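A single protein chain has been omitted from the complex, and every remaining protein chain is retained in its original position.
Letters A, B and C name the chains as they come in the text, with residue numbers starting at 1 for each one.
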Amino acid sequence: MTSKVSRASVELDQQGTEAEGLDALYEKLADAHMIPLWTQIHELMPQRPAPRAQPYVWRWNELYPLAKRAGDLVPVGRGGERRAIALANPGLDGLPFATPTLWAAIQYLGPHEVAPEHRHTQNAFRFVLEGEGVWTVVNGDPVAMRRGDFLLTPGWNFHGHQNVTEAPMAWLDGLDIPFVYQTDTSFFELGPEDLTDTSTPERSRAERLWGHPGLQPISLLGTRASSPLPVYRWQNTDRALTDQLALEAEGHPATLEPGHAAIRFSNPTTGSDVLPTIRADFHRLREGVGTAPRKEVGSSVWQVFTGKGTAAIDGVEHELEHGDVFVVPSWAELELHADDALDLFRFSDAPIFEALHQYRGVIGGGSHQ
Amino acid sequence: MTSKVSRASVELDQQGTEAEGLDALYEKLADAHMIPLWTQIHELMPQRPAPRAQPYVWRWNELYPLAKRAGDLVPVGRGGERRAIALANPGLDGLPFATPTLWAAIQYLGPHEVAPEHRHTQNAFRFVLEGEGVWTVVNGDPVAMRRGDFLLTPGWNFHGHQNVTEAPMAWLDGLDIPFVYQTDTSFFELGPEDLTDTSTPERSRAERLWGHPGLQPISLLGTRASSPLPVYRWQNTDRALTDQLALEAEGHPATLEPGHAAIRFSNPTTGSDVLPTIRADFHRLREGVGTAPRKEVGSSVWQVFTGKGTAAIDGVEHELEHGDVFVVPSWAELELHADDALDLFRFSDAPIFEALHQYRGVIGGGSHQ
Amino acid sequence: MTSKVSRASVELDQQGTEAEGLDALYEKLADAHMIPLWTQIHELMPQRPAPRAQPYVWRWNELYPLAKRAGDLVPVGRGGERRAIALANPGLDGLPFATPTLWAAIQYLGPHEVAPEHRHTQNAFRFVLEGEGVWTVVNGDPVAMRRGDFLLTPGWNFHGHQNVTEAPMAWLDGLDIPFVYQTDTSFFELGPEDLTDTSTPERSRAERLWGHPGLQPISLLGTRASSPLPVYRWQNTDRALTDQLALEAEGHPATLEPGHAAIRFSNPTTGSDVLPTIRADFHRLREGVGTAPRKEVGSSVWQVFTGKGTAAIDGVEHELEHGDVFVVPSWAELELHADDALDLFRFSDAPIFEALHQYRGVIGGGSHQ
Partner (left out) sequence: MTSKVSRASVELDQQGTEAEGLDALYEKLADAHMIPLWTQIHELMPQRPAPRAQPYVWRWNELYPLAKRAGDLVPVGRGGERRAIALANPGLDGLPFATPTLWAAIQYLGPHEVAPEHRHTQNAFRFVLEGEGVWTVVNGDPVAMRRGDFLLTPGWNFHGHQNVTEAPMAWLDGLDIPFVYQTDTSFFELGPEDLTDTSTPERSRAERLWGHPGLQPISLLGTRASSPLPVYRWQNTDRALTDQLALEAEGHPATLEPGHAAIRFSNPTTGSDVLPTIRADFHRLREGVGTAPRKEVGSSVWQVFTGKGTAAIDGVEHELEHGDVFVVPSWAELELHADDALDLFRFSDAPIFEALHQYRGVIGGGSHQ
């Protein structure tokens, strides 16, 4: 943090002896590990969020080749644990963080490679832009990863991955690593190097228990901090969005705004977010549709699933294509526009701020508060 | 309530003048609308629940012909509102109540009949034992009723029914009418005599919005006292139960006890019960399986969907066949046995007692507390 | 319930053979323990609550002498357990219930008498109109009872009472006995005949742990269904009401309506009601003040602590004096008027209906819905 001096102290500086005394005081304070508020307040407590994280777009046609090249050069295994490459926000001083709270990475697994099992308190998900053939094994339960699927690895569950095909596969990893890092709440434990279950079932056991709409297994009842459903399959997401747009076309309320269908991935045991720190949505815009401007506290990361369009963030327009990942910092104004029909995956840290009663959001751009 | 006299007062009766004084006192108390606790406490506050409701089985092969006969003789329409015939527990003094809190009725709708729209604070559901061809219209949204489906009409939603076929249809209605009646919380309002929407879509609008596992429409987010999903389709229920038994066979925990699969119908916005006052489950027993004895506070009503077996209630065995409805009063011990593979629908008032911290249950029959 | 026949069936009666058929059907239904909805719906599901319980006032100058007479004639002890005389609502068929859910009784304990220990799932409180000298022992912790105090005995806590003085003492008992009775959820267990602790401390142990505003003992943290504070002392209640009226006089919002101060007794571990089934408030009206008309779902019982005034219930005015107890049935309209400054204690079953999402209330009398 740069040192700013408030009006109050500036005036003092213009006077003689007080200024000398003040210099001496500041020196003594520094020695005593003390820092005045009055020199810091404008940076520390801005009138509205003034994030260091910047809006930024990573291009899939740049991301993927780099991940592939890492696949050629860097083995995956114990020690490094994962061949994941983090998107580092240019505003965050070289830290491997997409936003102050969220981690986004492209993970790449070559033919027949295995990422060994471990667990950590960080909450994780995967979103599959394209490809298939990897099974993620969560607490010994193999879950197939396929195009469009959204998969969960909630904190402190052992997990590993294996690619059973001849083709590589890459996907988006999302975690709360930055939040856990900043708050010193990381626990991490290695599991076996070989996967505990190498079978490749069509449906995981947890899907068979929890994947039926509105039905809960009585033997497993009870609320859980994270969703027990390990994967949200693309065909369901696609169908839900298709239904919303069809209902809208039939004249019924269903969409978030005209031409804009949207679903939230939710925890069936509570009805709230899938992970305690991460919210995940999927959005679909009809061709030609633009969204109302929207601002909210906290940050989010988007990935284009299909289609073309633009994201205007605080008035700066960014072109969007298949696979592009972009960041919306806290309180930045976002407007989306679909050139083609546009499908977007999105995750954010909103559950943190809702739980702590710090959440604010505005739609419509009226208020710049 | 019969008047019981406690030991204390009995002893008094044996003495002369006190007894006279006591008689005079009791007379004066009665005049003043006052009643001593000490003459009532054993009935009012038993050591364990002593329900007046009795275990009882209504036979489908008796219920259905009577409903059919009513279909011949009694028109359905404004005034009577529904051709529903309540199961009246023999222990409840001629009241049309299955248990002190729960209403269970067979409702019968002839070819092309319409039951007009109304709404009430009583929470309702329908369970479809057999047949199809009726649409229930809930707040203007027509919902197809088919074999095995579980349908909701939460309190204060307008609803009516129409049969669009040449065949009659009958189903089980469950409501909290007795509870609402006892607690004086009924509001009731007539709607239009003609249905607001007579279309017969394959899927209702609410199913299209809420029927995707783990997905919520962002435009409709928020917790609701009752489930927004209007129907839980049989194919999902069946598949979930099949999956549980298959997982058990593969060696994984999934069932409630060996050979006993069970799901709970749940509210996707909260993960809790579908209605604030009513819990609904579906149970499947493999052929030959018997359940552990089980007791719980509050009452439940069961209907056999398919198969044959027995229910032992407080040690008395009852034969069960397709469509039979039986009642388990509070704290009665229940053991089920499947002769054939047995599928059962069940509803209970447990959410009332859980919400009020009065719930107790025991499994295994060890404690008779 | 009287048998009402709907229009639909009346029309049928006017025709020949159908009527005969209908009679036969009704007979068969009765034999099969089945009752048609269409003959019952108007009584079962009224347009608005139509309670059988009636508004009624019991006069303290009648209650107290009868309790005293019972003190002369009826011993207190094991078997009868308590010398409590219930207020029996004239509309409730001779049941000892003030309302369909609430029990209200006057309990009388003579000089040096002891009521033995027991526990039950019914939730209980005491409100002390006048007198002192009794200690209620809750789970082995003696709690002094004094004028104006509101004392709790939540469900399943052992409790007994002893009078350590030469003077008798009487107080109001409130319980959820009718609700527990109707729902078959009573468990009851005898404790020792002699009190487990006969000491008479100024403050109970639980008061010393929980009686400090906003402070919780860290060793006992956690939410509880019922308040851990065993008594709400009159001096605090009085001071809170005095403060509200003083703040109002100083021009600040504080009162429920002009001249009407009101506090709710609350559970410090949750901020909600003191008992899961019972709400308790205290109200103070300045001399000359009248309240706006008010209706709510569920029933309540009031006792005049000091002052004189009137209660108009559904337009019928009742004179009120010290100690008078009156009942307001569900959805009955209540207006209070203070001739003198009027202090009133009140309890209701509202937590039941709030927990189950059945609560409704209106202020101002505008809507008669």
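By our rule, a contact is a pair of C-beta atoms (placed from the backbone, for glycine too) under 8 Å apart; a residue touches a chain by one contact, two chains touch by 3 or more.
Predicted model only: the values in this text are computed from it and were never measured.
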Checklist entry - What are the shown chains that the left-out chain touches? => result A, C
Item to check | Hidden-chain contact residue, picked from the options A:122, A:244 or A:269 | outcome: A:122
Next on the checklist: From the list C:121, C:237, C:303 or C:330, pick the residue that touches the absent chain.
Outcome noted: C:237
Checklist outcome for this item: Among listed residues A:55, A:100 or A:309, the absent chain is touched only by A:100
Checklist outcome for this item: Missing-chain contact among A:51, A:110 or A:174 belongs to A:51
Checklist entry - If you put the missing chain back, which residues of subunit A would it touch? => result 1, 6-9, 11-12, 18, 21-22, 25, 28-29, 32-41, 44-53, 56, 58, 62-63, 66, 69-70, 72-90, 94-96, 100-101, 105-106, 120-122, 155, 177, 180-189, 225-226, 276-277, 297-299, 329-331, 349, 351-353, 355-358, 360, 369
Checklist outcome for this item: Contact residues on subunit C toward the hidden chain run 205, 208-219, 221, 223, 227, 229, 232, 236-237, 239-240, 243-244, 246-247, 252-256, 262-271, 274, 281
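The definition used in the following text is that only the chains that are shown with their structure count from here on.
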Checklist outcome for this item: Taking the mean of all protein C-alpha atoms as the centre, the chain whose own C-alpha mean lies closest is B
Next on the checklist: Roughly how far is subunit B from subunit C, centre to centre by C-alpha average, rounded to an integer in Å?
Outcome noted: 29
Checklist entry - Where does subunit B touch two or more other chains at once, residue-wise? => result none
